[in-house]
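Then we have subunit A:
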Amino acid sequence: MKRIFVKEEVCIGCRLCEIHCVVEHSKSKNIIKAFKDENPRILPRIFVEEKGKVSFGLQCRHCEEPYCLEACMSGALYKDEKTGAVLHNREQCVGCWMCVMVCPYGVIRRDLNEKKIASKCDLCLGKEIPVCVARCPNEALEYREV
Partner candidate 1 sequence: MCIRQCAFEGHSYDPEKNEVISKEDVCVGCHRCVTLCPTNALTIRQTPLDFRANANWTARAIRDIIKQSETGGVLLTGMGNDRPYPIYWDHLLINASQVTNPSIDPLREPMELRTYLGRKPERLELDGNGGNYRPKEPLPPQLKLETPILFSAMSYGAISYNACESLARSAHALGIYYNTGEGGLHPNLYKYGKNTIVQVASGRFGVHKEYLDAAAAIEIKIGQGAKPGIGGHLPGEKVVEDISKTRMIPKGTDALSPAPQHDIYSIEDLRMLIYALKEATQYTKPISVKIAAVHNSAAIASGMVRAGADIIALDGFRGGTGAAPTVIRDNVGIPIELALASVDQRLRDEGIRHQASIVVAGGFRNSADIFKAIALGADAVYIGTSALIAMGCHVCQKCYTGNCNWGIATQDPYLEKRLNPDIATERLINLIHAWSHEIKEMLGGMGINAVESLRGNRLALRGIGLTDTELDILKVLPAGR
Partner candidate 2 sequence: MRPTKPWFEKDISGCSLTGFISEDGKRVSGEAIIQSIALMNERSNGLGGGFAGYGIYPEMKDLYAFHLMFDNTLAKEETERILNELLFVELQEKIPTRKTNGIHHPPLLMRYFTKVDENKLFELEISEEDYIVETVMKINARVKGAYVFSSGKNMGTFKAVGFPDDVGKFYRLEEYQGCTWIAHGRFPTNTPGWWGGAHPFTLLDFAVVHNGEISSYGINKRYLEMFGYECTLMTDTEVMAYLFDLLWRRHRLPIEVVCMALASPTWTEIDHYDGTMELAKAVRTVYGSALVNGPFAILLGHKKGLIGLNDRIKLRPLVAARKGNTLYIASEESGIREICPTPEKLWAPKAGEPIMGWLKEEYQSEFELPRTRISDRERSEPVYSVSGVY
């Protein structure tokens, strides 16, 4: 399946990926509303790690044999048969943080605004190209077959 990869050599740490991720997953899908009006503001599912000159965006790797899925005792995490994407059912999640504990990439996070609901990348469900990849101004993110 296709996954998102980062080329840290050309990641400029502009964080546009985070911004567009938030917009994409906001109710209005409008950047101004998403940031000014929509409260609580949702978390980006990609986040840019940065230290000195090094920076890169990171989001769920959608593992073949996901630890998070094995650890999830609420059944909120599941693998989409078709795409193989690891998805998350907010209804079912109880916020036990087992996934947070086991994810070796540390890309599942607690969304404190929406209480307990862990937040993770969904590859922009059904989108041809995830917005973070599409909107990266320097092509530092690529969406390709593993």
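Points worth noting:
One rule holds in what follows: a residue touches a chain if its C-beta (ideal position, glycine included) is under 8 Å from a C-beta of that chain, and two chains touch if they have at least 3 such contacts; residues count from 1.
Selection criteria: all candidates are chains of the complex that A comes from, given by their letters.
Quantities reported herein were computed from a predicted structural model and do not represent experimental measurements.
Only one of 1 or 2 makes contact with subunit A in this complex, and that is candidate 1. On the side of subunit A, the complex with candidate 1 involves touching residues 7, 9-16, 19-20, 31-32, 52-53, 135, 137-140.
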